[in-house]
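What follows is a structure written as structure tokens; I'll ask about it next.
A protein chain is absent from this complex, but the other protein chains hold their places.
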Amino acid sequence: MSAADWSADEMMTVAAARQLRDGTVCFVGIGLPSTAANLARVTHAPGLVLVYESGCLGAKPDRLPLSIGDGVLADTADAVVSVPEVFNYWLQPGRIDVGFLGAAQLDRHGNLNTTVIGGSYADPSVRLPGAGGAPEIAASCGEVVVIVRQSRRTFVDRVDFVTSVGYGAGPGDRARLGLRGGGPRTVITDLGVLEPDPATRELTLTRLHPGVTVAQARAATGWPLAVADGPTTNEPPTPAELAALRALRATSGATT
Amino acid sequence: MSAADWSADEMMTVAAARQLRDGTVCFVGIGLPSTAANLARVTHAPGLVLVYESGCLGAKPDRLPLSIGDGVLADTADAVVSVPEVFNYWLQPGRIDVGFLGAAQLDRHGNLNTTVIGGSYADPSVRLPGAGGAPEIAASCGEVVVIVRQSRRTFVDRVDFVTSVGYGAGPGDRARLGLRGGGPRTVITDLGVLEPDPATRELTLTRLHPGVTVAQARAATGWPLAVADGPTTNEPPTPAELAALRALRATSGATT
Amino acid sequence: MAKIVSLADGIAELVHDGDVVALEGFTHLIPFAAGHEIIRQGRRGLTLVRMTPDVIYDQLIGAGCASRLVFSWGGNPGVGSLHRFRDAVQHAWPAPLELEEHSHAGMANRYVAGASGLPFAVLRGYTGTDLPRHTATVRTVDCPFTGETLTALPALRPDVTVVHAQRADRAGNVQLWGITGVQKEAVLAARRSLVTVEELVDELTPVPGQVVLPGWAVTAVARVPGGAHPSYAQGYSVRDNDFYRDWDAISRDRDAFRAWIARHVLATEVPA
Partner (left out) sequence: MAKIVSLADGIAELVHDGDVVALEGFTHLIPFAAGHEIIRQGRRGLTLVRMTPDVIYDQLIGAGCASRLVFSWGGNPGVGSLHRFRDAVQHAWPAPLELEEHSHAGMANRYVAGASGLPFAVLRGYTGTDLPRHTATVRTVDCPFTGETLTALPALRPDVTVVHAQRADRAGNVQLWGITGVQKEAVLAARRSLVTVEELVDELTPVPGQVVLPGWAVTAVARVPGGAHPSYAQGYSVRDNDFYRDWDAISRDRDAFRAWIARHVLATEVPA
């Protein structure tokens, strides 16, 4: 299957779905994370447990939910709990294996910004939605997977506002801050995959999607992007993955 | 109806039931409080709201429950909530108008002991069940009604162990301790009714059951019992009250 | 027991200029009709509290009802930005909007503390983020047993909370189910509360997953069928996703927004 047969966003979603191991518990947001998690559930990870911040534990939607509070999530969940409970009893104590996050800005240490861009906090150039569940997902999940389209505007040396902590200023910062989860282990973009360097905790290009070059990835990164020795190339979406993804999308009018 | 037609315990229960105004919310324990509250509900206070610490809000049992967790409470409740919730969302913020408490010892300032009697805490003469919900019921309810049989062993100058605070050592103590509820406003015994003196907060005999004398009440009290000017005599149980009480008791094998 | 009132009377009696007002509902059961009534009655200077100030607060902010927003996520779910919210923050239109910004976990715990009669909540959160730099209501507390430092937030105690639910009975006992979010906590945290419901019934048949708010813990109940639209009430209606998408274009432009409010809110008959 050639690159022409699938879009960069499809490749990104498939790569994200592949991150999810069967039987793990995943905290899912709406949009690409929800699409990727449900793709994993209908392909290689039927026992993936989806937790939505609306309080739906173990939701098994038969179509893509259109919002975090879509009725299909409550209808198919093992349990629907209150919003305080989902954060206090389920996220905070570290019961969630994988948290999915997006961001408007991400920096070289995996810190995420969804609050303000440019100007000052009081008088920003762009006011974004804010934190939502992200700071505590980033703090408490076993690991975090970030899904974000790569560009110089998004991939910056230092985020304008730390909404959710990745590795702070570098090694040791998470432990110093008392954050119990593992932090961002994987950043999946429309160009490839970045992972934190074990020593420096700087996000490093480790994989490329088929047809993407290191030069393209560097051009879309706002810091001097380190590249792992011999970055590998992701397998393109299989026909089965693509069919499942498109079937999922066809079940909803979702734009993502 | 003469004293021979009803027992002292029946008079005590009827007097307790009469304390409960229709439409108020009452935190109820098993035994005499539950009997009195249900008697009130089937006589003058059909809109009395019964809250049981097992999490049953608005229980409307059609027979006397045999335990705090009797199935009839859950079956007839407006809502069944968790035990943490009943204490945190319902009792602690002061939503309960009246709390009912019993005690093995009660002192002149209405402090209650249900923990240990005699000896030391580590090596007591009698080990009692302990606190249960009582300390926070005594702290947080709008007012507390104590039901307890009167004797020198029970009515002591100073309790051996303060399980639940009445008026502490006297005026101002509740405020100083930050207790938000009003404290024990009424102590109902098999002999009569005691109420705190507005100035000293010392429990004072204000009413006698029919046929009981001040001397009898004094003889059953372990401190020099103050008596209100012209203590009144309670109306004996009406035939309707007695019939309702006995019908309630007939519905269960309860011993109280 | 809760009073049964009309929506107009409920808002008139319970929501005053300058109040701290929470309208809650997590995607599901959002009390849109009550929000519109607040706009119609011309409330001003409100501190609006809500975890997810989505389209309903975009409308209240754009209509000039709010001077302050306490929140954790302000967006149009699945669509994008809230343009009236952004216009207020970035250009003070139609009025300046002061922000007090938290995370979802923080807001949820602040309601829990309010419902519990506690002055503050303790959680693991915010640490290392820039939120505490800009939000004065984020402090720390040390565990008296382990010495560990945790995050402390003050309880939320709205003057009034408004929520929408599926049903209530004549005594004002309220029943909601499906995604029930933080509604119980928001109602119990508030000094006064108004619940709009799809239906008033003689008896509340138990439903799996239900939350029941006893009538003695609710101030007033108003029957407002469809009162959650374009949000939804599970078992009664479905989410009007088209409306959320259309809102993007309506709300981008001040005049289009004003025209929409004039036609769809101000000119609308007040439900009886």
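For clarity, chains are labelled A, B and C in written order, and residue numbers in each chain start from 1.
Keep this in mind: a contact is a pair of C-beta atoms (placed from the backbone, for glycine too) under 8 Å apart; a residue touches a chain by one contact, two chains touch by 3 or more.
If you're wondering where the values come from, they're calculated on a predicted model, not measured in any experiment.
Enquirer: Using the touch definition given at the top, which of the shown chains does the missing chain touch?
Expert: It touches the following shown chains in the full complex: A, B, C.
Enquirer: Based on the whole complex, identify which of A:Gly23, A:Gly118, A:Gly172 or A:Pro239 touches the chain you can't see.
Expert: Candidates A:Gly23, A:Gly118, A:Gly172 or A:Pro239; residue touching the omitted chain: A:Gly23.
Enquirer: For the chain not shown, which residue from A:Ser34, A:Gln92 or A:Thr204 touches it across the whole complex?
Expert: Answer from the full complex: A:Gln92 touches the omitted chain.
Enquirer: Give the residue, chosen from C:His28, C:Arg43, C:Arg84 or C:Arg124, that touches the chain omitted from the document.
Expert: C:Arg124
Enquirer: What is the set of subunit C residues that contact the non-displayed chain in the whole complex?
Expert: 117-120, 122-124, 137, 139-141, 143-146, 148, 150, 152, 154, 206-210
Enquirer: Considering the whole complex, not just the chains shown, which residues of subunit A touch the missing one?
Expert: 23, 25, 47, 49, 57-58, 78-79, 88-89, 92-95, 140, 180
Enquirer: Spell out, residue by residue, where the missing chain touches subunit B.
Expert: Residues in contact with the chain left out: 30-31, 53-56, 66-71, 73-74, 80, 82-84, 87-88, 91-92, 115, 121, 123-136, 139-140, 161-165, 168, 173-174, 177-180, 253-256.
Please note the rule applied: only the chains that are shown with their structure count from here on.
Enquirer: Could you grab the centroid distance between subunit A and subunit B? Build each centroid from C-alpha atoms only and quote it in angstrom.
Expert: 57
Enquirer: Would you kindly tell me how far, in whole Å, the mean C-alpha position of subunit C lies from that of subunit A?
Expert: 28
Enquirer: Using the touch definition from the top, which residues of subunit C touch two or more other chains?
Expert: Those would be 184-185, 211.
Enquirer: Where in subunit B do residues touch two or more of the other chains?
Expert: Answer for subunit B, listing residues that touch two or more other chains: there are none.
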